[in-house]
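Have a look at the structure below, then the notes.
In this view, the complex is presented without one of its protein chains, the others remaining in place.
Letters A, B and C mark the chains in the order given here, with residues in each chain numbered from 1 onward.
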Amino acid sequence: MDKLKGGIIGAGKDSFIGFAHYAAAALYNEAEIIAGVFSSDPDRCIKRGLELGIERCRIYCNCTEMIEKENTLPAEERIDFVIIATPNYLHCKMIKAFLENGFHVIADKPIAISLAEALEIKDVQKKTEMVLALTHGYTGYPMVKQARYLIKSGKLGNLINILVSYSQGWLSPLIKNPEEFKTWHLDPAISGPSCTMLDIGIHALNLVQTITGLVPEKVCANLNSTIPGNCLDDNGTVLLKFNNGINGLLHASQVSTGEGNALRIKIYGDIAGLSWDQEFPETLEMMNSDGTSTIFKKGVPVLSEDARKASNFPPGHPEGFLCAFANIYSSFFKAIHCLRNKQQPCPGGESGWNFPGIEEGIAGLAFVEAILKSNQSSEKWIAI
Amino acid sequence: MDKLKGGIIGAGKDSFIGFAHYAAAALYNEAEIIAGVFSSDPDRCIKRGLELGIERCRIYCNCTEMIEKENTLPAEERIDFVIIATPNYLHCKMIKAFLENGFHVIADKPIAISLAEALEIKDVQKKTEMVLALTHGYTGYPMVKQARYLIKSGKLGNLINILVSYSQGWLSPLIKNPEEFKTWHLDPAISGPSCTMLDIGIHALNLVQTITGLVPEKVCANLNSTIPGNCLDDNGTVLLKFNNGINGLLHASQVSTGEGNALRIKIYGDIAGLSWDQEFPETLEMMNSDGTSTIFKKGVPVLSEDARKASNFPPGHPEGFLCAFANIYSSFFKAIHCLRNKQQPCPGGESGWNFPGIEEGIAGLAFVEAILKSNQSSEKWIAI
Amino acid sequence: MDKLKGGIIGAGKDSFIGFAHYAAAALYNEAEIIAGVFSSDPDRCIKRGLELGIERCRIYCNCTEMIEKENTLPAEERIDFVIIATPNYLHCKMIKAFLENGFHVIADKPIAISLAEALEIKDVQKKTEMVLALTHGYTGYPMVKQARYLIKSGKLGNLINILVSYSQGWLSPLIKNPEEFKTWHLDPAISGPSCTMLDIGIHALNLVQTITGLVPEKVCANLNSTIPGNCLDDNGTVLLKFNNGINGLLHASQVSTGEGNALRIKIYGDIAGLSWDQEFPETLEMMNSDGTSTIFKKGVPVLSEDARKASNFPPGHPEGFLCAFANIYSSFFKAIHCLRNKQQPCPGGESGWNFPGIEEGIAGLAFVEAILKSNQSSEKWIAI
Partner (left out) sequence: MDKLKGGIIGAGKDSFIGFAHYAAAALYNEAEIIAGVFSSDPDRCIKRGLELGIERCRIYCNCTEMIEKENTLPAEERIDFVIIATPNYLHCKMIKAFLENGFHVIADKPIAISLAEALEIKDVQKKTEMVLALTHGYTGYPMVKQARYLIKSGKLGNLINILVSYSQGWLSPLIKNPEEFKTWHLDPAISGPSCTMLDIGIHALNLVQTITGLVPEKVCANLNSTIPGNCLDDNGTVLLKFNNGINGLLHASQVSTGEGNALRIKIYGDIAGLSWDQEFPETLEMMNSDGTSTIFKKGVPVLSEDARKASNFPPGHPEGFLCAFANIYSSFFKAIHCLRNKQQPCPGGESGWNFPGIEEGIAGLAFVEAILKSNQSSEKWIAI
């Protein structure tokens, strides 16, 4: 299998997630990043591009230039795909432009800043038939795949209750000193109509959706703006109603002082329960009805096929979120090869390509718009 | 200090919490249980009483007999206090009867099954000036006292967000087989208008109230009856609004399959956060704004005075919930001695006697009634 | 079953372990402590006795007086057993005296300060046929019983390796300031020929012996005196050889700065492994050969009969070391009743009475004497 060639938009000097994309794309040796736009400032763009080992002639000033010039190259030199790792408000425009010009796209979440935008992207993706993936990276962990498998194979029985929380503390310093640092996440023009829910709340939702296959039907939300002067949410809690009478709860906060990146989920069925914590991602606890727990571990032979394949190293060799991220990339790459080879049906797990895409992007924005509406409403339940 | 003499209503053969009361009352050697009603069935009552080493003549058939006969005894032989450890619906009637007849009372939660009942008890308590305590036993742990101290002394800054959850799994088997076992907790005539919220939800609320001093002003609740045929709640989630814009979340469930007794609280301020788990009660994590955590441990010298006094053994010697329970009893006993000695002001910590009483009982029932109302309402927020 | 009557030697104001004995003996309501010697200083003795609710006439100045006066009482008033909770050097003399005068004895570890003394006690115990128990209290935990059961029933396969460590930090302050506080544990006249090994090393050994049934045959020890001026060991490590080629390692330290009471054991067989930590005593991890772990929890139905009976409260209600201690007492009491009723065979678990006694005491002292010898020797292995 030839290495795919990719470009990246983002991955500037201070963007840790940009670097994560860059490194994850190349980690399993299935692709290499050979082009990019690294900053809206031309000098910084070139400097960073060279630093990342990109040839000068493949460092572009903006997407338009990138699309234009790449398309003048012979097909075998041209990039196959592009990574969109920019601030939120640019996602929609860029994704559409690349898809329409014949490039596969893997984009950071959220896919867009409104449901309307997300639906536009869907139209373009349908029309162009290009591959479009969304980096809900946490779903790339082996233990997330094992959780999905356990539920699918009935080990939990009928689901009763789902609790997910995503707590970070990085915005807390702004409560006492709103000038301590600047972040575009609090600027609605860049971030969109939500800070925390659009940044991490949709990760929590996607985790629920990936593991259980459920999407909430109704929400009741309480969002808060803790930081003085902040017009967006920095903390919020949402009651959820899924179909079949299953209940849920989603909490997301970026002012949970002292927390790092605490994405935690608990799922209870009438036979067993599951508990997983992204900060200790290599283990998954199944709480059995007999009162014992079974601890599954990354890399052990009893895991489901999906989970085993997502483990790169033996148990006890922590892989971290870069490998999880890289697993999403790897599925994306497989889908591209699939498409090229007109393989039918396309492999990659029971659910097809086995990575989040446009439908998950739409679900996330529908969710966020519903909770923003719920937060304003005096009615208790808002349908999604 | 002479040992106080006590009686107990409850503590039948199969009541683990009854035995916990019995043992906790005597643990620190400040009191002895010498009388009781151990079952509504006379034979079982006598059998259990003898088993617990009670003299035959102090084993009574019911409260009325107990009150009557104890009051015929000389004051120095008579019991000083009574423990009420019966099913919920009997609490109010019994508490009032004993207070009115000159016995101090320590009762299991909930103090009653309606706010109206709780207010009646308050009137009686005020009138009789007897000591009345409520065994929210988890507040007796040293680390709960340390958490309260840290917040009171400003170590967390201004509070932002409070998350409390109480998950048990013991009712789960009833989902698949509602006949698997019988429990009065699901019988509204005995349990009152709520199962889970009245049984454990109010523990979670009391924990918040004890640690932070806050009581919610508004609630938005979603209660569920997961067990087929159950007309009471067995699972529920409540959004909370405290004063000063502080937000909160309370989840309680008795169908969290595989969970034991998972009472967990997280409190975030603008300077630091706190995390405590009742199943690992001897440590308290303070998440500092610099990203480190400080782990406080039971029995170490740096604890607050209250927390140190509540530690009976050196660090690493787990004390368990019986010692926490006994700490509540110990405060109750001190209050009795205080009252006798007309000591003024009465010692026992900044907050007076330092144990939950009628006000906490009232708060609990006001809370439960508000969430029951919220659960029926299409309005989002219900004031307490 | 009538309550047994007990006396206690020790349990002075500052003795936490003395109070633990006192409370554990009475916890399950099978006995009451009605007599005692609480200090070698007569005034403090009386004061403490009254504080603990002992009648003035049953507070004695010393053991001789206690034995003499108790024996003048009618049998039905006389104490049945005595708790020895004094400093080490008094154990042997007192145990023998009480046994010889018709009192059952439950003694704190070590049973004596030399193997010779321990063998003398054995002779007396054999001759008098009184019940003699030794409070290796940690073996009273349900999860220790479950560990023993799992090994006995072959779940680990053939044992390969046993690692036990017992780390405390309470002596560390003496390293920088040997005058910071006084403790008899560092005085060879009171403590015996070892500080740490005799105080906690033998607990670690007893834990191995209780769980596996194995006793080491050869040792190779490195003992250290870290505290300036200390002539006894305060830290030490011992390589162990059991029969059948099973290997082991025992580490004990009281200068492990920052540690509380960290008694931890790991046992590996050719099918599975076990891990248990006394500071989190309610769970037991079995590491399965398929790479998963099974977590057993106190109070759940799948435990062995022994382990279930040793659980007093449902899962998630931490019982702590007092309940573990009380389980040892409870077995001791059963053995007394047994003996009285001439029951044959005596129940109490596969191993008879199911509590540590003279054989375990002898094993502990043989072990300590061997490692003291090994520490002095330039030979590698010393037989026990």
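As a convention for this text, a residue touches a chain if its C-beta (ideal position, glycine included) is under 8 Å from a C-beta of that chain, and two chains touch if they have at least 3 such contacts.
The model shown is predicted, which means the values in this text are computed figures rather than measured ones.
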Legend entry - Among C:9, C:220, C:310 or C:324, residue touching the chain not depicted: C:220
Inset, instruction - Decide which residue listed in A:88, A:168, A:210 or A:304 touches the omitted chain of the complex. - result: A:168
Legend entry - Per the touch definition above, residue among C:88, C:230 or C:253 touching the missing chain: C:253
Inset, instruction - Pick out which of B:40, B:244 or B:293 touches the chain that's been left out of the picture. - result: B:293
Inset, instruction - For the chain that got dropped from the picture, name the residues of chain C it touches. - result: 156-158, 160-161, 163, 165, 167, 169, 172-173, 175-176, 220, 222, 224, 226, 235, 237, 239, 241, 245, 247, 249, 251, 253, 255-260, 266, 268-273, 286-289, 291, 293, 377-381
Legend entry - Residue numbers in chain B that touch the chain omitted from display: 285, 290-297, 299-302, 315
Legend entry - Positions on chain A contacted by the hidden chain, ascending: 1, 3, 16, 19-20, 22-23, 26-29, 32, 51-53, 168, 170, 259-262, 278-282, 297, 299, 312-323
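Basically, only the chains that are shown with their structure count from here on.
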Legend entry - Gap in Å, rounded to a whole number, between the CA centres of chain C and chain B: 34
Legend entry - Inter-centroid spacing, chain B versus chain A (mean Cα positions, whole Å): 43
Inset, instruction - Go ahead and note the Å separation of the Cα centroids belonging to chain A and chain C. - result: 55
Legend entry - Contacts with 2+ other chains: residues of chain B: 259-260
